[in-house]
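Note that one protein chain of the assembly has been removed; the remaining protein chains are unaltered in position.
Labels for the chains are A and B, by order of writing; each one numbers its residues from 1.
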Amino acid sequence: MATQRKPRLAVWKFASCDGCQLSLLDCEEELLAVVEQVEIAYFLEASRAVVEGPYDLSLVEGSITTPADIERIREIREASRFLVAIGACATAGGIQALRNFGDVREFAAAVYAHPEYIETLKRSAPIAEHVFVDFELRGCPINKHQLLEVIAAYLHGRKPNIPTYSVCIECKLRGTPCVMVAAGVACLGPVTQAGCHALCPAYGRGCFGCYGPMETPNTASLMTWWREQLGASPQTIVRALRTYNAGNEVFRKESEAYEHAHD
Amino acid sequence: MGAYELDGSPYALERAALQELLDVLRAHGYTTVGPQIEHGAIVYDELHRIEELPIGWTDVQEGGSYRLERRNDDALFGYNVGPHSWKRFLSPPLRLLWRARKTEDGFEFVVDEEPPPRYAFIGVRACELHAIQQLDAIYMAGAATDKDYQRRREALFIVAVNCGKAGNTCFCASLGTGPGVGPGYDIALTELLDGEHRFVAVAGSVRGAEILETIPHRSATDADIALAEATIAQAARRMGRSLETAGLKELLYRNIDHPRWEAVAQRCLTCGACTMVCPTCFCFSIEDATDLSGQVAERWRRFDSCFTLAFSFISSGSVRTSAKARYRQWLMHKLAAWQDQFGAIGCVGCGRCITWCPVGIDITAEAAALRAEESGQLQPEPAAV
Partner (left out) sequence: MTAQRMAFPEAMRGSAVSPQAAQAPILSLDAFRPYRCRVAGRQQENDDTFTVELTPVGARRHAAFAPGQFNMLYIFGVGEIPISISGDPAEPDRLLHTTRAVGVVTRAMAKLREGDVIGVRGPFGTHWPLEALQGKDIVIVAGGIGLAPLRPALYYLVAHRKDYERVVLLYGARTPEDLLYRSELERWRARFDLEVYVTVDRATGDWRGNVGVVTTLIPRAPFEPRNAAALICGPEIMMRYAVQALQKRGVDATQTWLSLERNMKCGVAMCGHCQLGPHIVCRDGPVFRMDQIEHFFGRGEV
């Protein structure tokens, strides 16, 4: 981005909780450095405004759930030099992708008095299912240090140092004894992508898989171990795999393998 | 037992003398580090008082399983190795190599070297001492020297402990790397629990002898020494596992395409946990980064693992994409290629990779399976190396 003017940054929101956008605000002192380097041309909550551009870097939060979303994400793509999907919603469909396992019309009928006014897609889809995405930053929510790294990398034309290996590696770098090995706690860390600095295991909890599958996940092997050695029930397995990244292909398939199993 | 073949006559120390040992080391400017219980496991952390040791605890280890249990005594060192290894103190997982600032005329390095920490490791096991010596060969004895490692290593004071028990995943006896400590320590201790709780102590260096002289001691009796030797011998007999090393390198080189690799890949998570807990795994990545302004650049060095895709990345993509290839790389490097690269087997038999593999994959079982397939018959043609 060797332009004379400051590069223009935009932040867009689709179906999501705003948590990932808040990570940017959460940067506090680093936020000043961000503002020094980029013009924040578009940000927060203003999801109904018209897409103007061009933008050098668009951060897109949220999943695609309505026909209008599809149109808007295409406009954003056209107006953006680089487009980075941020968070589990934008990269996997988010928790709302749980509806992908059911019938969205039934849900609408159960929730709304007038479901006929609800215009929605059958599935909650990640951004990359509709437009080309330059980079996917995982997490629920994303990690602010990783976000700054991605912004810095795109500003200076280098590759973001965002590892795609397992949470185990971060857990070990941090020095946390493995909760699965030392305490028999079911943990998704071995099949989940790093990025959170192995937060949950550091507090004695198993990894919830917020960052989605790691680069080469072997969920079948891990779930066999959960079943046979940790005594996890099929329901436990299905629930563990169907959270923020339920819509991800890898977790979805593995959860379906256990969906109709019984103890 | 190697420990007693060195210099000086063995001393006997009372339990109380161990605190004095810590105090003397700290008075000499060492940061003492030793085993402690944290999150249900025995890890290495700064040790101020002997009471912080896992007194009266032991560990029960199996493939993919580790539990602490009470002993029926007050042993200070009545356990084996945990998830940490000493490498994280000698070669920290994440290290800033340098920082540079952009200038009108290019860039310049910002010099901000810190004095290296002076560590005294308390409770280094035989296998771990071998592991440290493996790292020495890689980081200090090659064409280039890792200066930071070298400075930490040269300042290091090692209080080794002979193992009085062996874990289910231990196999140092079959590799000749334990359970009695070999040369390289400053002081070696053997804990005696029969009768009076005491330690047999031997100095392995001049500074070790000097430190030992300053703490309360008496000469060890023949009975003390006999008991110490018997304690170590007993641990050697109780190893949970073993690794046959005869012809191991050739065996592995011959079997690059063996179907066993595919079988283990079905279970392997490629999570890299084994490489992180291994006391000899030395691989690191180099990461270049900038701040947001692009005015300051840094180079970081971070533990890396041959189980990651990025590890073998070249212009045409990753060399080792399959789990099979990555597991094979790890095992074959550790047990075979290491011998060609650095002159020794890269495994010290500590068993960490077995215990801390989330699905309990066993390096000794994998090597044994390949050997069994060949029915113990070595084929005539060794690898062309």
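Note that in this section contacts are C-beta pairs under 8 Å (C-beta built on N, C-alpha and C of every residue); 3 or more make two chains touch, one makes a residue touch a chain.
The structure presented is a predicted model; accordingly, all values stated were derived computationally and were not measured.
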Self-check item: Option from B:Gln19, B:Gln36 or B:Ser322 whose C-beta touches the chain left out
Solution: B:Ser322
Self-check item: Given B:Ala17, B:Val33, B:Val81 or B:Ile138, the one touching the chain that is not displayed
Solution: B:Ile138
Quiz item: Looking at the whole complex, which of B:Ile42, B:Met332, B:Ile345 or B:Ala367 touches the chain that is not displayed?
Solution: B:Met332
Quiz item: So that we can see where the missing chain sits, which residues of chain B does it touch?
Solution: 97-98, 100, 102, 105-109, 138-139, 142-147, 253, 256-257, 282-286, 288-290, 294, 297, 299, 301, 304, 306, 311-316, 319-322, 324-325, 329, 332-333, 336-337, 339-341, 383-385
Self-check item: Contact footprint on chain A, counting only the chain that is left out
Solution: 156-159
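One rule holds for everything that comes next: only the chains that are shown with their structure count from here on.
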Quiz prompt | Centre-to-centre distance between chain B and chain A (centres being mean Cα positions), rounded to whole Å | solution = 37
Quiz item: Along chain B, where are the residues that touch chain A in the complex?
Solution: 38-41, 43, 64-67, 82-84, 88, 93-94, 266-273, 276-277, 287-294, 302-303, 305, 307-310, 321, 323, 355-356, 358-360
Quiz item: Once bound in the complex, which stretches of chain A touch chain B?
Solution: 30, 33-34, 36-37, 148-149, 151-152, 155-156, 158, 161, 163-166, 168-169, 172-173, 175-184, 187, 189-191, 204, 214-218, 221-222, 224-225, 229
